[in-house]
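Yeah, one chain of the complex is gone here, protein chain that is, but the others are all in their spots.
On to chain A.
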Amino acid sequence: MAGLTRTAGAFAVTPHKISVCILLQIYAPSAQMSLPFPFSSVSQHNRLGLYLLSLTKCCDDIYEPKLEELINQLRDVGEEMDAWLTDHLTNRFSSLASPDDLLNFFNDMRGILGSPDSGVVQDDQIILDPNSNLGMFFRRCILAFNLLSFEGVCHLFSSIEDYCKEAHSSSAQFDASNNDLESLTHYDQMDMEIYAIDKATEELELQKNVSGSVPFHLHTPEAIFKVIEGLRVSPKESSRTSKKITETTLVASASSSTVVDTLVDESLFLRTNLQIQGFLMEQADAIETHGSSSSFSSSSIESFLEQLPNLAPELHHVHFLRYLNKLHSDDYFAALDNLLRYFDYSAGTEGFDLVPPSADCSMYGRYEIALLCLGMMHFRFGHPNLALEVLTEAVRVSQQLSNDTCLAYTLAAMSNLLSEMGIASTSSVLGSSYSPVTSTASSLSVQQRVYILLKESLRRADSLKLRRLVASNHLAMAKFELMHVQRPLLSFGPKASMRHKTCPVSVCKEIRLGAHLISDFSSESSPMTVDGSLSSAWLKDLQKPWGPPVVSQDSGSRKSSTYFQLCDHSVSIPGSVSQLIGASYLLRATSWEFYGSAPMARMNTLVYATLFGDSSSSSDGELAYLKLIQHLALYKGHKDAFAALKIAEEKFLTVSKSKILLLKLQLLHERALHCGNLKLAQRMCNELGGLASTAMGVDMELKVEASLREARTLLAAKQYSQASNVAHYLFCTCHKFNLQIEKASVLLLLAEIHKKSGNSVLGLPYALASISFCQSFNLDLLRASATLTLAELWLGLGSNHAKRALDLLHGTFPMILGHGGLELRARAYIFEANCYLSDPNFSVSTDSDTVLDSLRQASDELEALEYHELAAEASYLMAMVYDKLGRVEEREEAAALFKKHIIALENPQDVEQNMA
């Protein structure tokens, strides 16, 4: 029994509209002369006309200006005759002493309308055409007045009294500052052009449709919502459409803002159903955009929402808004309560009134949407099992009522839920779901189930043309394929280097499928209405909790990928759509990261940061920052990375579930390893391990990373057997949880351990296995570093293998130099020098530059990295070469460097102090 049955969009006479009518009468008096009395020039007359036109256009706004605001605006419009206009207006109002006067007033008004059949009009005659905009407005006012009952006229009369009274109450202060105001307005007029342009550029971001040609810009209907948004915060300040008079309004605002807050006053300005619905949708968007960030005060909106049900008890959308608000301020009970209340009252149909009502749904209500929302809510509050139960029920009910749209969304939500919950915590969930969809797959693993759900959802969304859902499903699919390597068992082997879907090209293809659909939004607006406002809420929730450490994207950006092309239309692109596009860039960056192409990854991240960064949500921006910092650490050394980290920390420390700490630990660990500060490194490892096991469950990937780092620390401490124990155990874990990529790096680590322990023969098979893993999963960079290790192992077998090692190295050099980080490159250079030096056929004296160049490169890069161990090795080799060549001075220099690095390596405490 939604309250929508009543006439929506009723046009009611208000005091403000009467003001406009009075002005209209001045503009077009019934006496027919070329230029009516107060106007001194035609342009002045036209100016008032334009002003009136804009006033009538925004008469459907939720809030109407107060009398004194109108007078302020008139001051600008009327120029020298503003006093006359104001006087006339107030006099006219004060002459309305009884309801009868109102009746007479509207009778008089009728006179200024030209008769529709007056065919021949003299040129200089001013007639209000009944079919013009102004004429229509006028007629609507008269009609609405005529429809009023006597009680209605009485109410109008008393509200006019209030309207005038408020103006008078503030007039005392107003007069006091009158002199200033006059000078101000004077000043404004002088600089009108400059000022208007200034303001226009300032406002361009906020209101795309500022029309520069009209200096007294008024909000056109599209801008209404923007204005309202400001109104909520401070009903006075930002409703000012004419920005030039901000100063004057501020003076007035102090006096009347208190009045605005009273209930009586707001009921006076309560508007039609559609206006309020639109307003609420806008508010919902605002809540979603700002989320739980501290800048957005949820209490202010809450107090506003509490008042609305009093004024409009049949407007149930308010409850949904309160739910959203509570959801974002993490108030579980209030959120639950409001959600249930909303669906109890509206049966899920209100808020979807833009959707053409389909017969089957309207009969039973749409309670499946309630289930979907409830599921999302449970998920967000960290009750995955409850959420799964609810979503299962949602699937069943939507199937029953054949609501395919809801089903598609539900399946997407479910797959998201399953993939989010991670691998470790799902076993408890598996037993408890009985959905027809999921039960068919009950024997499958979670990953497979996620895949099936995604496929199903995608198929439905595709056939229903739910573009947003399609896009987000494509994104999820791309992410899934990136995360879960699907390996056909038969063709596994080092020979078959086939294309997996982890290949960036295929990921991009998948993403583009989504992005392509999104760009359709710019041209057509129908999908927006099809999806309704709630869908943006769903998508937001769908998007919100992505985020295992490797691939995580959250986004809230307001612009689109094809930014420059679309920025004209950016108003018409829903926030959720541009979110998706932003997310797709981050995902692309991640896929390149996997593949090992650092420049591509960096480029995509940068695209994201520059185009979407300014308006993206904080968690998204954080992720982009993290990626860039990681890049810095690898390619520019730790100093730069830590400097950047400091900036990021200031910016994102308030974000919930911040990943900053994680990155900091990783960086500190790397650095401690390089500097040889093993105690610190061990501590960092332990802290990482601690982060992996949260109250929500165990984050497997983080856990794996922590133990990988532990093994590396042990390796650096030369505790080979312990290191290899940890690595072996790690390999088993990875195998158990099907973490293919991690497997490759663990194998490499094992090879590394054997290499360091001098057991090259044992290391070889590990290195080879790692290479074959990398090959089949297209992990090019990892493969390059595995090849390097392989070459090192060969060399370790004896100097007679130096040639073979060198060949291997040269084969992989392009990849290493093109995409590798500082450490890898330095290692390659040093190794190359090593190979040459150990090659018996190589003579230092004849070909010294080959070796020296490599070593110089290496030591430069290691300097940035502060990697003392390798740097010492490079210096040592350099000193040896110089010694052979007999260049004593340079030898001493290199030796000094060597000494410095060795001392630094043995006294890591000094470095740590710098670091802190």
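Assume contacts are C-beta pairs under 8 Å (C-beta built on N, C-alpha and C of every residue); 3 or more make two chains touch, one makes a residue touch a chain; residues count from 1.
Convention: contacts and distances are computed from a predicted model.
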Problem set entry | Omitted chain, identified by the protein name its UniProt record gives, among "Platelet-activating factor acetylhydrolase IB subunit alpha2", "Anaphase-promoting complex subunit 8-like", "Spermatogenesis-defective protein 39 homolog" or "Cytoplasmic tRNA 2-thiolation protein 2" | "Anaphase-promoting complex subunit 8-like"
Problem set entry | Selected residue (touches chain absent from view) among A:H88, A:R140 or A:H155 | A:H155
For this session: Would you indicate which residue among A:R341, A:K636 or A:R683 is in contact with the undisplayed chain?
Result: A:R341
For this session: Would you indicate which residue among A:R75, A:R396 or A:K703 is in contact with the undisplayed chain?
Result: A:R396
For this session: Give the residue, chosen from A:F93, A:F106 or A:Y367, that touches the chain omitted from the document.
Result: A:Y367
Exercise. If the missing chain were put back, which residues of chain A would it touch?
Worked result: 1, 3, 6-8, 10, 149, 151-152, 155, 263-264, 267, 270, 272-273, 276, 310-315, 336, 340-341, 344-345, 347, 364-365, 367, 370-371, 374, 389-390, 392-393, 396-397, 400, 434
